[in-house]
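Note that one protein chain is taken out, while the other chains of the complex remain in position.
Order as written gives the chain letters A and B; numbering starts at 1 within each chain.
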Amino acid sequence: MTDNHIDQPESRVPARVIGTPSSNGPILSGDNRREAGAAFLADEDVHEVKGVPGVVYQDPASARRAERLVALLFTITFLAGAAFIAAYVAFQVGTIDKTAVSNYALGGTLSVALLSLASGITLWVRRIMPKYYLVQERHPMASDSATREYVKETFLEGANESGFVKHKLLRRTLLLAAAPLGLAPLVLLKDLGPLPGTSLRHTVWGAPTKDGKPRRLVVEGTGQPIRAADFNSPGGILSVVPEGYEEDLNALAKATLILLKFRPEEIKSGTNLNWTHDGIVAYSKICTHVGCPAALYEQTTHHILCPCHQSTFDAADGAKVIFGPAARPLPQLPIGIDGEGYLVAKSDFNVPVGPSFWERGDAEAEAREKKA
Amino acid sequence: MNTPPKAIADTSTFLDDRLGAGRFLKRNLRKVFPDHWSFLLGEIALYSFIILLLTGTFLTLWFKPSMGEVTYSGSYQPLVGVRMSEAYASALNISFDVRGGLLIRQIHHWAALLFVAGMTVHMLRVFFTGAYRKPRELNWLIGVGLLTLALLEGLTGYSLPDDLLSGAGLRITEGVMMAIPIVGTYITFFLFGGEYPGHDVISRFFTIHILLIPGILLALISAHMILMWVQKHTQMPGTGRAETNVVGAPFYPAFMAKAGAFFLFTFAVIALLGTFAQINPIWLFGPYTPADISAGSQPDFYMGFLEGALRLMPSWEINFWGHTVALSVLIPALVPMGIIMTGLALYPFAEQWITGDRREHHIADRPRNNPHRTAIGISGIAFYGILWLLGANDEISANFKVSLYSTTIFGRFAIFIGPAIAYLIAYRICIGLQRKDAEVLSHGVESGVIKRMPNGEYIEVHTPAAQDIADHMRGKELIPVIESGVDGEGIPPKSARTALGRLRAKMSEAYGTDRVPFDGDGHAHDAGHHEEEHAAVGSGGDHKQLH
Partner (left out) sequence: MIGTGISVNSITARRRHPLARFAVVALALGLLGGGYAVAAPNGSSADAAIASGKADDVAQGKSLFVAHCASCHGLNAEGSGKAPTLVGVGAAAVDFQVSSGRMPAADAGPQAPRKPLADWVTPQAIKDLAAYVQSLGGGPTVPSAEQVDPAKGDPAKGGELFRANCIQCHNFVGAGGALTYGKYAPPLNPATPTQIYEAMITGPQAMPVFNDSTITPEQKRDMIAYITHVRSQVDPGGSGLGRIGPVTEGLVAWIAGISLLILAAIWITAKKRRAKA
């Protein structure tokens, strides 16, 4: 605690000298090792205490035996390292099987090299280097009171000298000057993205098509439109995307559907029958919890299960929530058929699809009111 | 050999002439580091970080952080001709068309898991040994910051390959951000450059993942190391060890060699995992599209507790005045993380407030010797562990044939009951272990020597415990209790007069009271003596500042 003397600026070298041999002390080697050990114990800070043995040298014979083992391990590292380079040259990639071979060869040699080097060094420390039980003094972290006092005074003195305390106008205008500069980086971030507006309330199902006809439902992955008469097996499901947006991920993130085929008697009151066609019902595939595609469908129970957090919806009953964290049913899309018998969207969803957000409100209630 | 080789001597002189490095080395070459296996746990994280920097740099040489669409034409046959983002295509390219690319990718991912796992076990060690106590609170706070940043770093990295699995994670991130009241949609649109998924998020995450967060991590890790160096490491109680010293091996040469060996072990284990255990096989997942998802979509383990919290939650949502608060998203996303991170950050200060202990501590507590702290820690582990387990409930259900909903319903109860049970069990175990210590100190240990007494009875001879073991046990330090009792005139101290003061006094008594005191010979003894010891603690050091 008394190490630092503020009135002696030269003492930037702390008086705490740790574990170094005195400057004219012997360098470790050969016969004078014991003496060297004693040298760092003699240091003012690192010393031997009662019951602690200090520096204990290994038995030279045992150390020589260990040396041979360590040398063997280092040699293995050398060989494995060389093998790694050889494996890089020898094994090409380009097919999955070749990649597997290359991975095993490179990784195997690398692992062996590292492992034996690590083991070698560990043995070196444990069996060749001395055992150390050195004791070093600790000092409280706090500076002594004289230092604290000095710093405090210097700080106040400097503040006064700078005029920052006395010149009010200087202080205030400096703060004023800093404010807009501090805000500038935040302002710059504004162009990171557009504002949400009402974009979360619409999907491309409501967007007009080129020829003004209703938008067709097409099969995800093939892009084929779906003839209602073909989707005729009760218990059937299809993952469906809007025609013209098959590759547009932004559109798909809201507009993907699951299309289900029921026997007419299976559909319950929660489902809007006007929005179905011949037992075919379309729900948003985007879970109302946090937006995963909810698409695990059990045709026997009509459960739609979201694989992320296991919200479960009853597809026969308007996709109402029967288990899990989702708070709202999957929105139903009004569908019908066009002149050629293909399934089309009659309009957009009447509520926002996907996860809840602050501006959403109780869109379902609003939709009901509008209808009534 | 009394003089160093010329090459070394000349270089040293050159450097010292210019840097004055000699003074630093004089102080530090023989800096003493205490030896205990648990003191190396933090190094797992440190070395994993170094490996992450090295392998990460390698990966950036080929990775294209772009969401531009391409048609794949590389070596992996089942995806040839499939449309995908450039990011995903380049990640496939690294895996199958760059020699060693797959290995480095896997090493990078395994190192990321071990980075967080290493931080976790290191943090638990620091917690259970009380090594966060004064003067190390700041370093503890840096550690909590590092852990939080590591989670963010992991999340951004997980998303970069733009495969179907990472996309699911990104989608959930988006859903959670959207649920934030008032600003949620704005933040989401700013991050994604518009509607999800947009065309910007991969390149933005790339910058965050390879520059911003690693930069902060590097700075904080340096600060963490410097503070550790300056404050010197804590040590376990034992022969010759005191609050005023540190016993161990010098930095040069012993500790340096040990640290080097442990770096190589860390690298070797990660390389072994990277060679023999496949991680994140993105080619099997396929390219990302928001329309598809796989069963068993999971985050990496360190996000598992958040995933579990989301799965546990019932469907609560509030609508008012045209606004929505999605409690079923917000509570699980914020509360467990909040409890864990805030709890960790505040614990050192809460403990100080309860015990009134303002002294410096350099001797680590053995976990059993602070039973309430240990029980709180175990309780926290149970809380985290149950959430983590529930984050994998679909895999548990599928692989162990348990009904899916049963796991969720179990979790809903377990999350409240589990930590309480864990607390009680941990507390009892601590007390039991303390009793065992007391017994060893008073009666010695079983010697393995069986003796037949003159009356024919067999007994096992007990011998006194070895000196180092006994010293280790006697290192138990009493936890101070703030003064709350009435003084001679029946007036409680000022601090204990308010309701908060009384609560504090009660907590302090419960937290600090020693249930299994040792005396000089290690005999458990009566409460009278025990009061004296408290008095002794109370009268020493800064303790009186409290009143």
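Some observations on this one:
Throughout what follows, a contact is a pair of C-beta atoms (placed from the backbone, for glycine too) under 8 Å apart; a residue touches a chain by one contact, two chains touch by 3 or more.
It should be emphasised that the depicted structure is a prediction, and the values quoted were computed from it without experimental measurement.
Which of A:145, A:222 or A:269 touches the hidden chain is settled by the complete complex: it is A:222. The missing chain, though absent from the display, is touched by one residue of B:110, B:347, B:384 or B:518; that residue is B:110.
In the complete complex, the hidden chain is touched by one of B:140, B:265, B:347 or B:384, namely B:265. Touch with the chain that is not drawn comes from one residue among B:297, B:374 or B:434, which is B:297.
With the whole complex as reference, residues 96-97, 99-100, 103-104, 107, 118, 122, 125-126, 131, 219-222, 224, 226-227, 230-239, 260-261, 293, 295-301, 303, 305, 307, 312, 323 of subunit A touch the missing chain. Considering the complete assembly, subunit B touches the hidden chain via residues 35-41, 44, 77-82, 95-96, 102, 106, 110, 113-114, 117-118, 121, 164-165, 258, 261-262, 265-266, 269-270, 272-281, 284-286, 289, 291-301, 304, 392-395, 397-399, 401-405, 448-454, 466.
One rule holds for everything that comes next: only the chains that are shown with their structure count from here on.
Look at where the CA atoms of subunit A average out and do the same for subunit B: the two points lie 16 Å apart.
Note for the complex: subunit B touches subunit A at residues 1-4, 23, 25-32, 69, 75-77, 83, 95-103, 106, 135, 168, 171-172, 174-176, 178-186, 188-198, 200, 231-232, 239-240, 243-250, 253-254, 257-258, 260-262, 264-265, 267-268, 271-272, 274-276, 288-297, 307, 310-317, 319, 321-326, 328-329, 332, 360, 362, 393-394, 404-405, 408, 467, 471. Listed in rising order, the residues of subunit A touching subunit B in the complex are 13-14, 16-20, 26-27, 29-30, 40, 43, 46, 49-52, 88, 91-96, 99, 102-104, 106-108, 110-111, 114-115, 117-119, 121-122, 124-125, 129-130, 132-138, 140-141, 189, 192-196, 199-200, 220, 239, 241, 247, 249-250, 252-254, 256, 285-286, 289-293, 295-296, 307-311, 321, 323-328, 354-362, 365.
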